[in-house]
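Excluded from the complex is one protein chain; the other protein chains are retained at their positions.
Chain naming follows the written order as A, B and C, and within any one chain the residues start at number 1.
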Amino acid sequence: MNSPAPAFASVPSPFGAPSGPTVRAVHDQFHGDLLEVSMGPQHPSTHGVFRMIASLDGEQIVKLKPVFGYLHRNHEKIAENTSYLASMPYTDRLDYLCSMSTNWAYALAVEKLLGQSVPDRAQYLRVILAEMTRIVNHSCLVGFLFNDLGTSFTPLLYAFREREKFIDLFESLSGSRMMCNYQRFGGCRVDPTPEWLAAARTLIENFPRFLDEYERLLTGNEIMLARTQGIGRLDPARAVNAGITGPVLRASGVDYDIRKVDAYGFYSRFDFRVPLGDHGDTYDRYMLRILEMRESVKILSQAFRDIPAGPIMDPKAKQRGHRPKAGEAYARIEGPKGELGFYLLSDGGPNPYRYRVRPPSLINLTLLEEMCLGHTIADSVVILGSIDIVLGEVDR
Amino acid sequence: MLGSGIIKGLAVTAKNFLGSYHDPARMVTVEYPEQPTVLPEAYRNFPFLISEDAADPMGTLRCVSCQICEKECPPQCIVIEKSKDKKPDATGKPQLYPLTFNIDISVCMSCQICVEVCPFDAIKMDKVFEVAVTNRFDGLLLTRDQLAKPNSYYHDIHPAEAAEVDERLAAERKAAEEKAKAAAAAKAAAAAAKATPTPKPSDGPTEASAKGGTAA
Amino acid sequence: MTAALLLIAVLMLGSAAAAMLRRNLIHSALLLVASWTGVAAFYLWAGAEFVAFAQILVYAGAVSMVVLFAVLLTRQSREADLPIEPATVTRTASAFAVAASLAAVIGSAVATARFPAASAEAPAASVKQIGLELMAEHGAALLIVGIVLTVALIGATVIASNDKKRDPEDAP
Partner (left out) sequence: MSAAADSFLERAPLELRDWAVQLLPAPLQWISHHLITIVAVLAVFGLFFAFTTVAERKLLGRLQNRLGPNRAGLPKFSILPWHIRHKLFGLSQPFADAVKALTKEDIVPAAADKVLHFLAPVVVVGFSLMTFAVLPFGRNLIPVELDAALLYFFAAGSASELAIFMAGWSSRNKYSLLAAMRALAQLISYELPLILSVVPVVLVASTLSTSAIVQAQGAWTFGVLPHWFVFTPWGFAGFIIFLISALAESNRSPFDLPEAESELVAGHLTEYSGFKYALFFMAEYFGLTALSGLGVTVFLGGWQAPCELLYWVPSYLWFMGKLILMIMLFIWVRGTLLRLRIDQLTRLSWQFLVPLALLNVGNAAFWALTAQWSGPLQLVRWAVSAAIVIVPFLVIGRSLSAGYAPRTYRYAP
């Protein structure tokens, strides 16, 4: 199914006429009565309030309509009515699993608008915390994915046990486990104590031991191979056209990692590799996350080795009442789920004129139907799990 | 061989099963009501107001109701009403004080921006997380006297941070006193000079010492 | 002992009649299963445990599933019901004639047959004897039945499998 060199022009754009058969055509052809099953917002396996209306012919999915918006909190309109500093804590609530990296993306955008420089130690701290958030998010995802596959919570609890150790570090640094509100425009808010850095370094050193145990439990498991290989195949050309980014795109073999492309922050100083998949199915997406966690551990050990001393906040940076001059800025980072971007349009006032978030979860969700066609309900739940969406980010 | 992956998986869960009896890294459960959970020092929950001494909390509030936190609070959950008269604060300088200082902790998201922007270190984050109440409306609207807690309590919950804040405040007060003493000495000298030569209209150093506390 | 026999007979015939009269197809299928278990109870009463358990295993376990699946999978859509014309004189007459002749044949067979005395003790056949008996004298019959069943099974799968071609692979 892996089409040869992706000729972008020839591939039908996903937003044109739906390529799959319409429900009416399918119905007339089979004279079978299609069972319309709605896996509603309160379904135990959808990650948060997300609804999938699937039309089933027997076990096979013929049509799947995702419905979301149940968690819409009007984040962008609120941000346009509050000051730049005041909407920083709201960015924690976007993707509530990785608040540190979302804070960084927003801080990056405002710093670009203000033309604000950031001291070295703060840049290192930002890279450390972003990579730790990536490990937290990926261990969360891998845990939830196996929860859908049916083990009674065992892999989820192992993954959460390790995630808790990271989150305790976040709590002792920023004060809150998941709503860290740690980055500011021009640096970080709190300087980590040497004990904190030592504790973080030991945690990073024995994290790979947990990953090996996790892989021994699951990666060779025959049932796991049978349930995930060849399921939810995503064609690289269609993925690029649909704007999918992050591990889902790299699992289809497209080499696009913003940490390498933009080299924002101090990422150019660390050597790490970007894993790529060949088949673009659920198994590849799972393995991609495991390999990315190993790469993050490599980055973190380098960062801990040569983090410099010095101020964590640019002395000239204002603490509040930011009034950037009129203009616009778009900053993006390689979030655990994909390219997370913030677009700010300022008219010189204390509040941004326009505030837009590029949510990777929502954009990765657009091809859900195409991945699920032809598979059964059990697979559609696994495919949804492998795309890794967080409804806070999808609905904003 | 078919099934070798499954057997390896079973071995891992068996190891975890045995590990959960002796390996502290594996058995992480804390039985909450009996064993208290250990909170890190930087943990923050809802804010509280600091008063200098415990005896008269309302009298010695550090807050001078400058309402910066009310403006900067993202969900706008702080309501402050200024007093008409002034009251001398710790450094003896007459300052306003808040007649009402309400925080609606059902709206507050404990983001501690109010602590950041407060120039007088009057508001800090508390560590009390058992705040369940039976009445949702006025049960969660904390008024001034429920919010005010003595500085000694601040030392209990955030020892390192409290020590550093007190150091800074003591330094500022010393600086303010020296300035006041210098001003008083200069005034005394001017008065003495004025008493000996013919009185000349000299305004001399005015009484106003540095504008209240540390400038923003 | 005859009280138990009467009870079993009532159970068997009653559930069979009810199965015929019920409007709801699923209810009649389940009542059919009840009558099969009645037959199994009759075997138990007669002391043939092996046949009774075989009857339950085969009928109450497997054939009932086939019947229920068949009832579920046939389409009960509206246009499938055949219109039944009102009863005409010729049809009722021919119905009664057929019924009468059938009753006559069965009646004569029952009357002429010589049933051994009901009280004779049933031979306590152990499973080993049944096995040997089956394999020794009736080995040929057993093999033929086996072949017929396998042919039926393979035939069923062949018919079911070419249904597959009717709905083409629709996933793009």
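Note that in this section a contact is a pair of C-beta atoms (placed from the backbone, for glycine too) under 8 Å apart; a residue touches a chain by one contact, two chains touch by 3 or more.
Being a predicted model, the structure only gives us computed values, none of them experimental.
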Relative to the complete complex, which of the depicted chains are touched by the chain excluded from display? A, B, C
Could you tell me which of A:Ser55, A:Thr154, A:Gln302 or A:Asn351 touches the chain that is not displayed? A:Thr154
In the full complex, which of A:Val62, A:Val142, A:Leu169 or A:Met224 touches the chain missing from this view? A:Met224
Options A:Tyr90, A:Tyr283 or A:Phe342, residue touching the unrepresented chain: A:Tyr283
Subunit C residues touching the omitted chain (full complex): 24, 26-27, 30, 33, 49-50, 53-54, 56-57, 60-62, 64-65, 68-69, 72, 126-128
Subunit A, residues in touch with the chain not shown (by the definition above): 35, 37, 43-45, 59, 146-154, 157-158, 161, 217, 219-227, 229-230, 255, 257, 260, 273-279, 283-284, 287-288, 291, 376-379, 381
Residues of subunit B in contact with the chain not shown: 1-3, 6, 9-10, 12-14, 16-17, 19-21, 26-29, 31
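Convention: only the chains that are shown with their structure count from here on.
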For the pair subunit A and subunit C, the C-alpha centroid-to-centroid distance in angstrom is 61
Roughly how far is subunit B from subunit C, centre to centre by C-alpha average, rounded to an integer in Å? 85
Within their complex, subunit A touches subunit B through residues 82-83, 85-90, 92, 154, 158, 161, 164, 168, 171-176, 179, 181, 189-190, 213, 216-225, 319-320
If we count contacts the way the header does, which residues on subunit B are in touch with subunit A in the complex? 2-6, 8-9, 11-13, 15-16, 26, 28, 40-44, 68, 72-74, 109-113, 116-117, 125
